[in-house]
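For this view, one protein chain was removed and the others were kept in their places.
Chain lettering (A, B and C) follows the sequence in which the chains are written, and residue indices restart at 1 in each chain.
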Amino acid sequence: MTDSTKSGFYQETAGPDQTFLDANELVLNMGPQHPSTHGVLRVILRLDGEKVLGTECVIGYLHRGVEKIAENRTYTMFNPYVDRMDYVAAVSNGLGYCLAVEKLLNIEAPPRAAYIRVVLTELNRMASHQLWLGTHALDIGAMTPLFYTFRDREEILKIYEKYCGARLTTHAFRIGGTLYETYDGFEQDVNNFVKFVTPKIGEYEELLTTNRIWVERTKGVGVLSGKDCIDFGVTGPVLRAGGVKWDLRKAQPYSMYDKFDFEIPTGENGDTFDRYIVRIAEMRQSLRIIDQAVNSIPAGPIMAKVPKVMKPAVGEVYVSIEAPKGELGYFVVSDGSTQPYRVRVRPPSFVNLQALDKMVRGALVADVVAVIGTLDIVLGEVDR
Amino acid sequence: MADETTSKDQPKPPESKPAAEKPAAPPAAKAAAAPSAKPAGPTPQPWESEMVAKFKARFGSGIREASTYVGQNYMVVDGSIVYEALQLLREDEGFDYCVDITAVHYPKREEQFDLVWILYSFPRNERIRVKTLLKDGASVPSVVAIWSTANWLEREVFDMFGIGFDGHPDLKRILLPDGWKGHPLRKDYPILQQDTEWVKINLGIESGQ
Amino acid sequence: MSIAPLLNKVFMVDLIKGLKVTFKYQHPKEVYTEQYPLERPAIAERYRGLPRLNVNPETGETLCIACNLCATACPEHLIVVQSERNPATKRKEMTSFTLDISRCMFCGLCAEACSTDCLELSQDYEFALYSRDGFIIDRARMERGSEPTVYTR
Partner (left out) sequence: MLDYVTSYLHSSLTPGQAGNWLWALVYILVIFAGVSGIVIVMNWGERKALAHMQVRLGPMRVGPHGLMQPIADAIKLLTKEDIMPSEADKPIFWLAPVWVVMIAFSVFIVVPFGPTHAVTDMNIGILFMLGVSSLGVLGIVMAGWASNSHFPLMGALRSSAQMVSYEIAMGLAVVSAIVMTGLGGIGPYGIGSGAGSGTLSMIGIVQAQAQQHVWFIFKFFPVGLVAFFIFAVAMIAETNRAPFDLPEAESELVAGFHTEYSGLRWSLFMLGEYAGMVAVSSIAITLWLGGWLRPFPSTHGPAINIPFLWEHPEQGVVDFAFSFAPALVMLALAFFSFFNAMRMPKHPLLKIQTIGLYAFGLVLAGVGLILLAPPVRDRIQDIFWFVFKIACFMYLYIWYRATWPRYRFDQLMKVGWKVLLPLGLGVLLVTGIIGLGPEIAAWLKGVV
């Protein structure tokens, strides 16, 4: 804990005017090795007893320089790297990148590819939310939902494995469409999954939604109103729980999302419980989209006409999608060569994490854990 | 590690774009692609709108360019008025959500950096990019007062490009450790420099590659 | 507070509901664990595992034409193909093929680039080693393909 003395706020408090009990603030260094910082997040907490007076996030432990790597790879080569940012929602990352480069190349994926993309991306949203629910519940002390959600997520990973050969870092989409045609029984598998998982979501809810401990632990904790969300640039379920009905899939539809009928669940208070409810509802909406999409995949090609060596014209685009965690944007600059001149990723986790300080000020240590969980951060994406 | 292909070409002249010389693109394919003159891609079109007109009237030549590229609007403004312009965008035009702040490094230009603010307006459901061109070592006013989200985003830009933000509450490195040398996303930052230096000091070997 | 929620609260219906779920799942048939070395997971046909170099099953000759496309497609530059021109047939023939799987991310770009059916990502997923030394695999290993680990006591 000695190195936390270096942090900015420590000097302010440790002055000569200590009381006779020597009762100054406690600086607690949570992470990077901590069970519930979801990776290698380090939060330096300034505590008065158990009450949080302030926080400082120290991030970058997982920084791999994705943006620099991009500048040294061709557009095709960089595609697998984006999976490694938000590794629990790899397919969404890939979709965002492919859409950005497609925009730069001024092409569009054929409808069949778009539908397959929607199915896989929504499955990915399910998987991401399930993993979030499990770990969030574990943070709050309920061990068991983790195993149930992982069990159900496994079915999604199996579909991925059958579809594209990898379970986590899928590299499922290619620029211009998808490489892989659906396998025999893909529709069957996905439909079975929808049937299988619908009652399971009910079970998660039985374990948590009405449970008095869960409700007490989450209601009124980490409140972030819609106005604050916008100010902090927080997007995704956190923003929607604050009452702002905004979802990029509806606001600026991409990949044929305008063809599907679904709702945007919103909360009212913007507290941890609302975020939980919103994500549970989003899982159900995702299932709705999957159900619609998988049963109406049109016939046709799955790959647009893409040059073998991609040399987009000089220019820059910003394309963003609604990733499970919020707005995931790619700002791609081309200088006309085969390699992107600059790829900037707008990571939802990174921006959302910034609101942590506001959400936990005045709360207790246990709430810090709950709030980190409810923000649904993935350190691979925060640090890139 | 035995990575024969990369180790040879890594210490490359800092001036040139490092990627261009990699044996990445297959020579055969490159030859094939070159003659087939690709149709020129879309070009930026002038962006005409009420807002742009208002801004042009207000700032005059401060708005250097307002264009649309593949349906995305952007505005290049002068560094001196950028804070004012952003504030106006937030307060009068409803761009209440600062999506991202980033930069692009063009080492050959005199104004080396493109600093980009990507903004979104919830009421208008519209995106806009505001760009400003900066010299190396120049700084711009921080927009943390306008959007709280700018705090970390500006820190990241500072970390990666070394662009200063005046009035930022806590401008220090965010992703890289405090003692890091250089700003990695600059084009003249060689990837292996830091690594080689570290292995020389700590492991006593010439190169980690 | 109306009477039903009050009764729910007093009799802890919310807590008991949860207990019911966990109790129900104790049944042995709900167990989801795979006893790995005993039961092996069914690997999908498209699984992207250890890259393999295919040979012509009849003649045993490699299908590789030493075009080097895989090496250029690899984002991590892990593949080195060496070839020499056979004076007899006037064709390039692969003499050695090495791959550093310690950094391979199994993206499959090399297999996509392969112009013949030679390089392919196999279903082999068991290639963990105790040291980094064995991770640079050569042509012989890649042609041999999958070697399922046999566990003995």
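Before moving on, here are some points about what is shown:
In this text, a contact is a pair of C-beta atoms (placed from the backbone, for glycine too) under 8 Å apart; a residue touches a chain by one contact, two chains touch by 3 or more.
What you are looking at is a predicted structure, and each value in this text was computed from that prediction instead of being measured.
For the chain excluded from display, the touched partners among the shown chains of the whole complex are A, C.
Across A:69, A:207 or A:289, the residue that sits in touch with the chain not pictured is A:207. Only one of A:138, A:197 or A:297 touches the absent chain when the whole complex is considered: A:138.
Chain A meets the missing chain through residues 1, 26, 28-29, 34-36, 50, 137-144, 146-148, 151, 207-208, 211, 213-214, 216-217, 364-369.
For chain C, the list of residues touching the undisplayed chain reads 15, 18-19, 21-23, 25-28, 30-33, 35, 37-38, 151, 153.
Note that only the chains that are shown with their structure count from here on.
Rounded to whole angstrom units, the spacing between the C-alpha centres of chain B and chain C is 37.
Annotation: 25 Å between the Cα-based centres of chain A and chain C.
For chain A, the set of residues touching two or more other chains reads 73, 77. Residue positions of chain C touching 2 or more other chains: 73.
On chain C, the positions that touch chain A within their shared complex are 9, 12-15, 17-18, 20-22, 25, 32, 43-48, 73-75, 105-109, 112, 121. Of all residues in chain A, those touching chain B in their complex are 8, 59-60, 63, 65, 67-68, 71-74, 77, 103-106, 230-234, 244, 246, 251-252, 307-309, 311-318, 320, 327, 329, 331, 333, 335, 337-339, 341-342, 344, 346, 350-351, 353-354, 383-384. Residues of chain A that touch chain C in their complex: 73, 76-81, 84, 144, 147-148, 151, 154, 158, 161-166, 169, 171, 179-180, 183, 203, 206-208, 210-213.
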